[in-house]
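Here we show just some of the chains, and they stay where they sit in the whole.
For reference, chains read A, B and C in written order, and residue numbers begin at 1 within each chain.
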Amino acid sequence: MNQALPAGIHTLADHAAHAHQRLDLATLAHIDGGSADEVTLRANAQAWQAIGLMPRVLRDMGAAHTRTELLGRTWEHPIFIAPMAHHCLAHPQGEQATAVAAAALGAGLVLSTQSSTALETVARLVLTDPGRGALWFQLYAQRDRSQTLELVQRAEAAGFEALVLTVDVPVQAPRDRERRAGFRLPTHIHSVNLRKSSSPTGPQAPQGQSALFQQHLGHAPTWHDIGWLRGQTRLPILLKGICHPDDAREARRQGCAAVIVSNHGGRALDSTPPTAHLLPRVADALQGDLPLLVDGGIRRGTDVLKAVALGASAVGVGRPILHALANAGAVGVAHALRVLRDELEIAMALTGCSTLSAAHEVLVHTPTRIASV
Amino acid sequence: MNQALPAGIHTLADHAAHAHQRLDLATLAHIDGGSADEVTLRANAQAWQAIGLMPRVLRDMGAAHTRTELLGRTWEHPIFIAPMAHHCLAHPQGEQATAVAAAALGAGLVLSTQSSTALETVARLVLTDPGRGALWFQLYAQRDRSQTLELVQRAEAAGFEALVLTVDVPVQAPRDRERRAGFRLPTHIHSVNLRKSSSPTGPQAPQGQSALFQQHLGHAPTWHDIGWLRGQTRLPILLKGICHPDDAREARRQGCAAVIVSNHGGRALDSTPPTAHLLPRVADALQGDLPLLVDGGIRRGTDVLKAVALGASAVGVGRPILHALANAGAVGVAHALRVLRDELEIAMALTGCSTLSAAHEVLVHTPTRIASV
Amino acid sequence: MNQALPAGIHTLADHAAHAHQRLDLATLAHIDGGSADEVTLRANAQAWQAIGLMPRVLRDMGAAHTRTELLGRTWEHPIFIAPMAHHCLAHPQGEQATAVAAAALGAGLVLSTQSSTALETVARLVLTDPGRGALWFQLYAQRDRSQTLELVQRAEAAGFEALVLTVDVPVQAPRDRERRAGFRLPTHIHSVNLRKSSSPTGPQAPQGQSALFQQHLGHAPTWHDIGWLRGQTRLPILLKGICHPDDAREARRQGCAAVIVSNHGGRALDSTPPTAHLLPRVADALQGDLPLLVDGGIRRGTDVLKAVALGASAVGVGRPILHALANAGAVGVAHALRVLRDELEIAMALTGCSTLSAAHEVLVHTPTRIASV
């Protein structure tokens, strides 16, 4: 696994640029694309970038650290790898390389239901590293509850520590960039955790007039299924894909352990506001009763600090991990995680923010209003 | 009519891009262009795109549907084809192909006075389809009332169910893109519903100092003509081209059946706000007393949902229909309508909006205000 | 003078594009350029374009007209030609061609002190046309009061009806585009109204540490000179280059006849707000006590209507006149003026604005605030 990092890669943007020269266009369209016109995809990254941070000077940073507490575990830093399908698209070692790097850098890992590596294999690689971060399993509710339960039980048995139920794509949104590029999953890559017949995200498009509503969505999970799922497992359940404060409140009412504010990286409903704008609204609604996590458009350590400042306990990164994986396997992923953490530490140093719990003070809240030309 | 859809068309934007390779530049300038600097043309599409939608999760969508009630008829979905002149510019089968596709997809059709196919022919094609949508006739008041009346009587006799009186172009605004491209109507295409001498939109430009005001506009219809027209027909009258709330109130006072908020697709007064901004103001003024319809810049199912959320009972599409028609005749138009409806259903599913009457809840109303750099 | 209009020119923007192919780069830099970074130059045109107009429908426009009253004279329409130096740069017939066209179209003409044609020649051409508009002389205060007085007396004698004293360039702002292009006035073009030794805008730049303030500006006119000038002439005095409401109030106090809100077409202080933003503030300050005129960035009849709606009695056009002059001499200028007036009439028709005094109703004042993505 000792693949060398190509020269000239210093940032997550460099990883993206480099990966664009390595991967074929259809795979890139699948990895990088969002839904429809990609308004939300672009807004995600722009919104983090547009938030201002306020430097503070001459503070004592000797005891500073990036630690955070989440679901009964101390995280060395708040960065985790968001669930993404089929890492083998980016690199032959796929989720195995990702897992080794995540564990080595103490980053949390959320393995996708649509992993191209068996969940047990990934768990084994992570759990043997004493410095590892959290290990969670991302769950898509299957049409047949027994199949959902089978996934839950395998994840429990393998040592996953929480279930991340993704709830924002009961139907797949139109992935037009991907469709224009003609992407199809290569025949040697499979969702190995799923039985062949299972179809986690439903048919591509309704065939008749009410195919979507009556045939497909008639089987989609609802809030009632959350109660059922809680009764089937000892693992804490996080809901991923929460945007509306009222849905966050309902998650609290249903006994969920935490909420991940996410718009599926701009791959679900195009027109959804960027998560940087959603997060503080959800934080207002929950008033600290549940931990919040967030993903979507995080590309810099400053973005991580901003997300924490707006209420996130942990911050997920997606596409950049696949880019880094494509560039240098586990070495690439480890490098990307290290860059993010270094940038986070520098951002903390330059804002005089010695712990993440003090991060809310670093945001710029009141711009001076001077009339422009 | 079984023309195949060209490969690689997934969205209305794809239809536009493809049509740009099929049609000649002058025809494209006529179809795609707006007036003057096209500020309103661009604003129309951008305004819909900029409106945020809020996802909701885990709702029961099994009984969801896209039905809407309008002028005593149930529409399977709220999408209609806005009136446009001379479909034969886009395809030899012109309005006949459009009509067949509209009927097949249950979409409303508003046939233009300036149709290149006889209104009776179009009516026959639509009325024979049991799944058809509404069939309306768009009317330009003619300089000679007897000619106007003749059009009304033919439309009634042919089975049209409403009159859509367009009121926003008493004089044609400067269509500069079209003029620069040197567009002229080909000699084989005619406004077959009109007598040769008739000139629905008046002389191109005033010749003397007061040609426009005293010669041309002296004959233009005014509010008094609405009362006269109501007395001539049993059909409900809709006014198309309403922007100002006070004009909407006057339409109500005059007994109009509904109002279509429209800036003529950016082809009338350049500088008019986008219809996405006009619609809620008109809705505020009418307080639900009259149904509202809207067109201008609708390119996605999410746009349709946003328009309904802002108060529209039905939502018109224009240029994309001509693009689709150019690409594959009736098959193209049917595809475009199907795409829009599929996208609408997906948008409803992802916002947890099981009926259109609940759509107002999906809009993003209160952006978080975080100071930017 | 019967030069034909080149094909394909429909708008003032077309005149500009065409002139860019006729004139040499240095002359274009001089005509089109603004000062410094041209922030104000760009803002002028953009600000007019960004203002919304609200269409009104079905109004009786049979008695509509574009007339306006100003300084005791009825103008057929509110468009005038703003003062610009050296029309002979654009066309060999220079101000003579401009004057013939202005008179033929009933447009006001403000001849520059820096005219390349003798003021008496221009006056003769205008005054013989019974349909002519107002004829005013633009005055730069000369360092030597006797030279100023000589200009005033010549203008009076020649039949000019008002003096337009330009007050916004006591020192020339850096015209960097022009300097980079190496523009120099051709040797055959002169400010023929001025004695050779006279230097209306002062030295190009101060030579020593206080050259500007102590040497040059020590001789610049102040408010005291307005009183002196009023005592020397029976002509009404307009101040051109007023931006601040307090300067407009002072002009009223000093007995000026009117105020021209202007930032010198973006050629004076870069960073000055666009005149579209300045005009309503000045109008607020004067409360109708003095007529207001405006120039800067007017390119469309809709711009003219917006300016009138914001308080202007007349609206000046500058660079487009030189472009049209370059393209086709008097025919070009007449065409440009005709286009502007036609567009104005169309804009009035489409906003249902039958007189200019009703124009304030056509502005869009309250945008709907819908949160964006």
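Criterion: a residue touches a chain if its C-beta (ideal position, glycine included) is under 8 Å from a C-beta of that chain, and two chains touch if they have at least 3 such contacts.
None of the values given here were measured: they were computed from a predicted structure.
Q: Given 3 shown copies, how many make up the whole thing?
A: Whole-complex copy count for this file comes out at 4.
Rule of thumb we're sticking to: only the chains that are shown with their structure count from here on.
Q: Once the Cα atoms of chain A and chain B are superposed, what angle does the rotation have, between 0 and 180 degrees and to the nearest 5?
A: 90
Q: Hey, how far is the Cα centre of chain A from the one of chain B, in Å?
A: Those two chain centres are 41 Å apart.
Q: Listing for chain C: what residues touch at least two other chains?
A: As it turns out, chain C has residues touching two or more other chains at 371, 373.
Q: Could you list, by residue number, the parts of chain B that touch chain A in their complex?
A: Within the complex, chain B contacts chain A at residues 8, 10-11, 13-14, 49, 51-65, 76, 300, 302, 306, 342-343, 345-347, 349-351, 354, 364, 366-368, 370-373.
Q: Hey, which residues of chain A end up touching chain B in the complex?
A: 36-37, 39, 49-52, 167-171, 173-174, 176, 179-180, 205-206, 209-210, 212-214, 217-218, 220-223, 225-226, 239, 241-244, 246-247, 250, 263, 268-273, 276-278, 280-281, 310, 363-367
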